[in-house]
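The structure's right below; bear with me while I get my questions together.
A single protein chain has been omitted from the complex, and every remaining protein chain is retained in its original position.
== subunit A ==
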Amino acid sequence: MSARKQGDGQPEDGGATAGKRLKIAKFSEDPEKKGLSRRLKDAEISLPIVYGTIAFYLGRKASESQSHKWTVYVRGATNEDLSAVIKRVVFQLHPSFNNPTRVMEAPPFELSECGWGEFEIAISLFFHPDVCDKQLDLYHHLKLYPEDESGPQSTKKPVVVESYDEIVFPDPSEAFYARAQNNPAVIVPRMPAGFNISAPVAPENTSERERGDTKDHPLSQWFMNFSEADELLKLAAARQQVQAHIVKLRRQLSVMDGMPQLSKPAPAYE
């Protein structure tokens, strides 16, 4: 789940879509850049994604070199369309595949293949020019064989490995912000009252466009759910426990501090 970034430095310009989910952040204008390339300082826009693989065993149809059919994909965490942010996804497969570099120019960003071996797939995300001029690399280990070797592999139940992550764009451009504001896939900071971005939101024709979301994806029944609430609950419980212990230790320490050294009990032999 490591990510590396490489850049090639291009200016960004406006695009247009919509967004709605909000987050708190401060806003201040960058004095150096104006207009479309103006950036929202100290704000961040994030894009929750899930990437991973689903692999089906081919059962009786399995051959030596093609025992599994698998799909690697990058999807929105809630199966929203990512195309407003992501322009292109490049999957780098094992060199033994034909044309191991597969480029997906449009959603859904996924790729199906047949094979017999597990390997690491490098997934490079490219963004629209107003979003970010740098690419982002993800790495996912293709998993075909289930962990618990319990009997023969079933052809019905696939091996699913998914990772949740969020792509963070710090100091986003105003253009991107405007575009992202009503996009369900994107988490956008709430701007202070009175702030109004003159968003020339070009009314995107969604019906005309190919559907990019993965809501009724054929594999969607295997998609995993990532619940932030569960995670937060667990963390809160853990923090409570730790804090209680800290309080206890502090009390013990203060008791010891309050005890003048000489009044401490004399040393005793065990």
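Basically, a contact is a pair of C-beta atoms (placed from the backbone, for glycine too) under 8 Å apart; a residue touches a chain by one contact, two chains touch by 3 or more; residues count from 1.
Definition applied: contacts and distances are computed from a predicted model.
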Complex member absent from the view - protein name from UniProt, among "Translocation protein SEC72", "Myb-like domain-containing protein", "Mediator of RNA polymerase II transcription subunit 17" or "Ribosome biogenesis protein WDR12 homolog": "Myb-like domain-containing protein"
Residue of A:61, A:157 or A:239 touching the missing chain in the full complex: A:239
Identified contact with the non-displayed chain, of A:89, A:138 or A:188: A:138
Given A:56, A:109 or A:169, the one touching the chain that is not displayed: A:169
Positions on subunit A contacted by the hidden chain, ascending: 1-3, 5, 7, 23, 46, 48, 127, 132-134, 136, 138, 164-171, 187, 226-228, 230-232, 234-236, 238-239, 241-243, 245-246, 248-250, 252-253, 256-257, 261-262, 264-270
